[in-house]
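Removed: one protein chain of the complex. Kept in place: all other protein chains.
Letters A and B mark the chains as written, and numbering starts fresh at 1 in each.
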Amino acid sequence: MREVAIAGIGLAKFGRYDGKKGRPRKLYPEMGGDAIAKALKYANMEWKEIQAAFGGTYYGGLGGTHQCVARVGLTGIPIVNVYSGHSSEAALRLAYLRVALGVHDIVVAVGAETLPGGLLDNQTMPAWMRMMGLDPLPAAAACRAVRYMEDYGATVEDFARVSVMERKNAALNPNAMFQQEVTQEEVLRSRMIASPLTLLMNCANADGAAAVIVCSKNKLKSKKKVVTIASMVQTSGTYGTTPSGGSVSVSTKVKNPDCIELAAKQIWEASGYGPEDMDVIQVHDAFSPAFLWNVEKCGFCKRGEAPRLLKEGYFEKDGKMPANTDGGIMGRGHPTGATGIAQVAEIFYQLREEAGPRQVAGAKIGFAQGASPGPNAVLTVLKR
Amino acid sequence: MKEVAIAGMGFVKFGRYDGQKGRPYKEIYELGADAITKALKYADMEWKDIQVAYGASMFGGLGVPNQCTSRLGMPGFPITTVEGACSSSQQAMRQAYLDIANGMYDVGLAFGTEKIPPGLIADTLSPVWMLRMGFNLPGTYALGTRAYMQASGATEEDMARVAVMERKNAIMNPNAFWYQGPEITVEEVLNSRMIASPIRFLMACANADGASAAIVCSKDKLKSKAKAVTIVGSAHATATYGYDNLGNSVREKMNPNCTELACKQVWEMSGYGPEDMDVIQLYEAMSPSFLWDAEDCGFCKRGEAAKLVREGYFEIGGKMPANTDGGLVGRGHPTGATGLAQIAELFFQLRGEAGPRQVPGAKIAFNHCSGGGPNALCHVLKR
Partner (left out) sequence: MSTNGKKQIPCRDGLWSSPSSPDEKPQLMGSKCPNCGEVFFPVNPVCINCQHQTMNDIKLSRKGKIYSFTTMMLPPPQWYKGPVPFDLGFVELPEGVRVWTRLLGAEAGTFKIGQEVELDIDVMQVDAEGSEILGYCFVPVKK
């Protein structure tokens, strides 16, 4: 497999573009095209050099990538709409693989989203389950949080702390939806969504787009501060950790690593690095407690240890393991199709020393954990 | 690049699984799991042999592939949903093919499953403002049809003839929607309800439910090397400048359309040409597109397709047997499963297992698949 570099990244600022309350109105193809154009500019490349495109939009409907690409150029290249759950890091992984395997030299991956308001439609469940109200994603996360509290003594204050940290980080990220910090009190007192998760512990529906151009190393226009993808792995749900298709039961007897633990195990083996080697990380937390159990599952600390470390400032920008320095999902907002690439984008900027006030000094190796309903996990290690 | 073979294929008969009028009820993920199980059985492989899966469902929602596979096992290998409108399931096969050809995996699964609501298929590719003005899929097809009729002199009778041929073929295909018949006549087609002039009801594919699956592997992993079918050409192209998202030409023709582009690439890659093919599949959600697809893919000169249809050129007993299983019109069109259904017919033909539809001595086959995007996917299979 060849070395694959990231030639450029472009982000369309996450926010609300629904045309209400004086906000501008933008649909996802426009934002996707915008992100691609920015990525091309960063990479100092032209559209005609792109040989394939992979992309995702979870709610945008069919042909999402085609519609984003059509804003930039129509050159007949293969364009594949890709999903693993809702985030587009599966698109990035395919883009990476097609370059690594030598199928193409220069490929773009784009994720774009225009979300409706309110509880998102959970397409992974059939109608009969949904009639019984079994589908809301916050409920599944909330039940997990309840067990996490029961098993490890975590508290809602710990969950709030994640949001506080991420909103603080987001205030330093011009591309994040939220530009204002929040306090512990504000998070705890915000409206309850699915107990014990309050509004500010839930991802905010957002619109936005993110695009990345990957290429074989020799195709880079500039060889300075080259960032390569050291490894990318993707996994799906394992038996005993989640209900199977069409089922509502989970085994209590079989113990398997879940898809995130499995992916983490694979990526540490494949990349030759370990969690301790990472300088800056991205953890997927569409619900703030997920930060805690995901960072544990990825191997950054022992199970149940994350709340204590968080409290000690371990994951802060200037802590031992800076995480979600751009605000994570709590701070960035969650245009579901674009989040995955946005996570990788922040690691990229960190490694390129372009993270401005969010910069982690001397960052050379970074990690991004994406996850989505399915369930699916896509993990990435980047290095400079 | 490694040689990639199709180890097995599985099908759920295209039909209706809505539980109404005495028909069975099946969930979309049950259909998918069923097709996958059959494909594994054909391939003489087990669930644990699979290392990667690509799944498709156009209307089922993006979580459907995971739901299908997790009815059978959950070992955690990557499962990716791919979408290319009506080409989705073949996109799945192509991604598995690329992974295996390039040594990433040895055995992969590609599948598609679909349950289509009745009525006009929603055009989710066009933005809402276009839909509000009345744009729709049959209408767009009809525009292309009119333009083709003008340029080629093809008539509505010619389009009806394609539908008649395909419905006749479907009666020999136990997996087809119209397996039970009846055969139809040109007159019946021309008298059937108008959908979007000049496209009539009997020229259009039937909305159907169904699933299809393929096990794709590096050739050395085949359990049986007898009559091995390999993929010798695979190409995917999308719109070039001058075409809209449904592949209609919106400018004076400046560039090849995506079908022409994909075909050019697949002929180059495989080293074969149209004249080398023994049996083919052309994508036709509405029967008129059979005619221009035949020309775009290089099976005849521009404007010639209608004449060849009249002469029986594309019949099972003709010079270039096409859509021997009924095509989309005869087989039905569960959009997320159609692409692999096309491949399946070619696979069975090359293996000598097409029963009454068999083209004697078929050794090399060609597939053209397309979908909104637009996407054109072409494959060449060889035994």
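Annotations
Everything that follows uses one rule, which is that a residue touches a chain if its C-beta (ideal position, glycine included) is under 8 Å from a C-beta of that chain, and two chains touch if they have at least 3 such contacts.
The structure presented is a predicted model; accordingly, all values stated were derived computationally and were not measured.
Of the listed positions A:G111, A:P138, A:G208 or A:P335, the one in contact with the omitted chain in the full complex is A:P138. Of the candidate positions B:R71, B:R200, B:H236 or B:H333, contact with the hidden chain is made by B:R71. In the full complex, the hidden chain is touched by subunit A at residues 118-122, 126-128, 130-136, 138-139, 142-144, 146-147, 150, 191-197, 239-240, 243-244, 246-254. Against the chain not displayed here, subunit B makes contact via residues 25, 37, 46-48, 70-74.
The criterion applied here is as follows: only the chains that are shown with their structure count from here on.
Distance between chain centres (mean CA atoms), subunit A to subunit B: 34 Å.
Within the complex formed with subunit B, the subunit A residues making contact are 27, 29, 58, 61-63, 66-67, 69-70, 73-86, 90, 93-94, 97-98, 101-103, 122-126, 233-239, 242, 244-247, 256, 259, 262, 373-376. Interface residues of subunit B, counted against subunit A in their complex, comprise 27-30, 33, 58, 60-64, 66-71, 73-85, 91, 95, 98-99, 102-104, 124-125, 127, 236-243, 245, 255-256, 258, 261, 372-375.
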